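Omission of a single protein chain aside, the complex is shown with its protein chains in their original locations.
Going in written order, the chains are labelled A, B and C, and every chain counts its residues from 1.
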Amino acid sequence: MAALFRGSRNLLQRCNKQHVDLALVCSRSMASKTPVGFIGLGNMGSPMAKNLLRHGYPVIATDVFPESCKELQDEGAQILDSPAEVADKADRIITMLPSSPNVIEVYTGPNGILKKVKKGTLLIDSSTIDPSVSKEMALAAEKMGAVFMDAPVSGGVGAASLAKLTFMVGGVEEEYTAAQELLTCMGANVVYCGQVGTGQAAKICNNMLLAIGMIGTAETMNLGIRLGLDPKLLAQILNMSSGRCWSSDSYNPVPGVMEGVPSGNNYQGGFGTTLMAKDLGLAQHTATNTKTPVPLGSLAHQIYRVMCARGYANKDFSSVFQFLREQEEEPEKKGD
Amino acid sequence: MAALFRGSRNLLQRCNKQHVDLALVCSRSMASKTPVGFIGLGNMGSPMAKNLLRHGYPVIATDVFPESCKELQDEGAQILDSPAEVADKADRIITMLPSSPNVIEVYTGPNGILKKVKKGTLLIDSSTIDPSVSKEMALAAEKMGAVFMDAPVSGGVGAASLAKLTFMVGGVEEEYTAAQELLTCMGANVVYCGQVGTGQAAKICNNMLLAIGMIGTAETMNLGIRLGLDPKLLAQILNMSSGRCWSSDSYNPVPGVMEGVPSGNNYQGGFGTTLMAKDLGLAQHTATNTKTPVPLGSLAHQIYRVMCARGYANKDFSSVFQFLREQEEEPEKKGD
Amino acid sequence: MAALFRGSRNLLQRCNKQHVDLALVCSRSMASKTPVGFIGLGNMGSPMAKNLLRHGYPVIATDVFPESCKELQDEGAQILDSPAEVADKADRIITMLPSSPNVIEVYTGPNGILKKVKKGTLLIDSSTIDPSVSKEMALAAEKMGAVFMDAPVSGGVGAASLAKLTFMVGGVEEEYTAAQELLTCMGANVVYCGQVGTGQAAKICNNMLLAIGMIGTAETMNLGIRLGLDPKLLAQILNMSSGRCWSSDSYNPVPGVMEGVPSGNNYQGGFGTTLMAKDLGLAQHTATNTKTPVPLGSLAHQIYRVMCARGYANKDFSSVFQFLREQEEEPEKKGD
Partner (left out) sequence: MAALFRGSRNLLQRCNKQHVDLALVCSRSMASKTPVGFIGLGNMGSPMAKNLLRHGYPVIATDVFPESCKELQDEGAQILDSPAEVADKADRIITMLPSSPNVIEVYTGPNGILKKVKKGTLLIDSSTIDPSVSKEMALAAEKMGAVFMDAPVSGGVGAASLAKLTFMVGGVEEEYTAAQELLTCMGANVVYCGQVGTGQAAKICNNMLLAIGMIGTAETMNLGIRLGLDPKLLAQILNMSSGRCWSSDSYNPVPGVMEGVPSGNNYQGGFGTTLMAKDLGLAQHTATNTKTPVPLGSLAHQIYRVMCARGYANKDFSSVFQFLREQEEEPEKKGD
């Protein structure tokens, strides 16, 4: 209650300070079931938009691929031709796009959102992109009287369909409640991380540590097996010791150690090596830009980059175990 | 029951095969409170030997440093002049030594255990050394009719004093019960890992993954802080996500994030960088010898090696966070 | 002769295609001693501009720091207030700026060159920046009817003063002769690398390999010394063998091995660690953007990044030898 009150007061102050039309903001924040714009209907965006429809929100959507639009139209969404047109009709818009250049185009391009955005509109970008681009978009939105928040997700297509995503949200704290209202329709966890860009930062940080833990687990399991340890026993020992990590206890990369994970299914499904390489590239960019040393994160990036070039692009990222292992036929034997 | 029976039969076979006096083995295995030899009374060995005394075992000990011997003598141990003399008096001997060369000397040197070891003696080495040296020692012991097991520990001086160590044991399965009897006096967990050398392998693997997780956590926390995230919040997000690891949730390297860990005490106490560098050197040796690629483990080794050269040798290994952070005075600013 | 003819014909075609006023281009290309614009009068830009004055070119310059402008004014240059004003007066302009954002500002900012650039103007950027930014600038210039070339330099302040720089030039081949005319006043070597951005690419590639060679040489020399080799002898052996590289034979990082290099002068002067870290950051950006694996280049970047944070920012980049060596007082000795 106190927190809510504080939130309202801050909202008031911010609104005055930024010369935003308070009436508009408030009507948007409190309104329920007014139309929500959705831009980007790919593997992730499509099930996310459907979950909004399921919660009774009218959805006004657009995408560059007509077939994606058609599918959502059949579910009841209204389809428009461009982000600008969506911005003209909706005062809450969610974007879910592949990479930074797409986000820049969708927001600031000739037919972009900001061409027709209304004052007080809430813009939520769930793409995983460079946090510095999120900050640029937030500044551009602010100039038009709109509010931009970054809210990248963790969880894949399955979690998107089941509304089990985790959202990491960055932006002005006063708008968080309004964002949360929509995001909880599409995810199980919504975490407020701080100022604009910190949602991206949290996601990038998590995935960098995830990659390091996964490669480390793969190396360690492989070394232990070579030294005569049973892989299941080794996993048990690690998991009750200081070597424990998510990759060792919840997503073990060695076939046969755990059930229900990609290593047990020839590394099909899961989180693709290409996507991990992309996220590590973002981590590398932000580390370079902030002059932060990330030696293991950087090497993890290079390893996933080589894997993409060696035929592992579409396998789950735990296939690094397979990549590091000796091939069946050991041509090395002849050479030494 | 079946397992026990199988065990007994195998024991019989092994004893016959190796021309060991079965009566001796059995009497030793079942006997309690006959003297236990202890060689190596350093920071770890001394409290371990005291815990044996506390459990009522007569201890016959030796060490190259007279003052270490004196201290244990005051607690009731009998002190002899050399490993050979200890071997002459005890048919269960525990060794706790700094490194592979010490182990080789204590077992196979001119006054070493094997000079006077009795048939059927159980030799337990709790040093952390190269598993290939453990295997050599086991072979040499077998030639003398003795049994060698490797049982390195995890846990530091504090855990040694409180008998809270974890032992990872490698060696013939039939002797495991006899070893367990003694080890449970000194530790809270005793894990059987497989054939000789696998205790070392398990310890080395765990510590390699620990080092990777720690450096990865330090990099990630540092990057997140630079990107504007609150360190406590970032730790929370990681710990409920796939970036979670022991170093993030139980031993966080960022001052102020957790209580009761070395990062909160200027990296005093804990597990020293030098010791981590030593263990990573063992991991590197075994990986090189088995031709196993360990890219992150190898880089972690190099980072701890540089830290030893840059003044971090005696700080806890979580001080890698401090090592990677920008120094207070930022001379870089002037240069660019 | 044939090449020249081909060049002229292509020039004609290009001019027609791009609706550039041919007359203007030709007059500029052939003219000598008409004014040259120069933007960015820092440590490098200032001596470069002076060399143009020495060759009899009138120079019209600007810089954000008035004192830099004053100094060049005393040498005979005309000083204007902004890049836009310089563009209004000169049809050949050289820019020498610290980083990509500065280049973007100077070319496309509110008072930028492109606000008043004349058709047919030749724009030469000698900054070291991301090749993708060079390409952006070239596109923006082309829209205004101007021609942009990237021409980053190798060689430091000394080489700039002595007109001994090497220029690596990217851009349309037809304009290369015109660029060369000016660049030879400031450098000893001018190399045509290909389309726009390839000058930057060549420089970035060279410096990445340079960094790898330098750290490799430092590691190798240090290891050899530890193994009992005399450093001068080791350098000789490497330099007549396959380990030979520029860092081992022309810029050896070990004090006492060579004369006249920074390692002999406490790593003062030379090419600063901060600048190398910056160039490696560019290499990392371009590698990430083109999905190219650069494992050693990436680790070299991280090592120079850590060095910047550990007090080596302003030392010559060969100080990595000092960074990797054991410190005088060896605290490690106590800990093991």
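The criterion applied here is as follows: contacts are C-beta pairs under 8 Å (C-beta built on N, C-alpha and C of every residue); 3 or more make two chains touch, one makes a residue touch a chain.
Since the structure is predicted, the reported quantities are computational estimates derived from the model, not experimental observations.
A.B. asks: Touching the left-out chain: which of C:Leu41, C:Ala61 or C:Ala202?
C.D. replies: C:Ala202
A.B. asks: Using the definition of touch stated at the top, determine which of A:Arg54, A:Lys70, A:Lys232 or A:Arg310 touches the missing chain.
C.D. replies: Residue touching the chain left out of view: A:Arg310.
A.B. asks: Based on the whole complex, identify which of C:Leu114, C:Leu238, C:Val254 or C:Ala309 touches the chain you can't see.
C.D. replies: The one listed residue touching the chain not shown is C:Leu238.
A.B. asks: Hey, which subunit B residues sit against the chain that's not shown?
C.D. replies: 277, 281, 284-285, 288-289, 291-295, 298-299, 301-303, 305-306, 308-309
A.B. asks: Pick out the residues on subunit A that sit against the missing chain.
C.D. replies: On the side of subunit A, residues 98, 272-275, 278, 299, 306, 308-311, 313-314, 323-327, 330-332, 334-336 touch the unshown chain.
A.B. asks: List every residue of subunit C that touches the chain not included in the displayed model.
C.D. replies: Considering the whole complex, subunit C reaches the absent chain at 131, 154, 166, 168, 189, 191, 193-195, 197-198, 201-202, 204-210, 212-213, 215-217, 219-224, 226-230, 233-234, 237-238, 240-248, 250-251, 283, 286-287, 290-297, 299-300, 303, 324, 326, 332.
Keep in mind that, in the parts below, only the chains that are shown with their structure count from here on.
A.B. asks: Same or different: at the subunit B/subunit C interface, is the fraction of residue numbers used by both copies above or below half?
C.D. replies: same
A.B. asks: Would you kindly tell me how far, in whole Å, the mean C-alpha position of subunit B lies from that of subunit A?
C.D. replies: 41
A.B. asks: Roughly how far is subunit B from subunit C, going centre to centre by Cα mean, in whole Å?
C.D. replies: Using C-alpha averages as centres, the distance is 52 Å.
A.B. asks: Considering subunit C alone, which of its residues make contact with at least two other chains?
C.D. replies: Answer for subunit C, listing residues that touch two or more other chains: 299, 306, 308-309.
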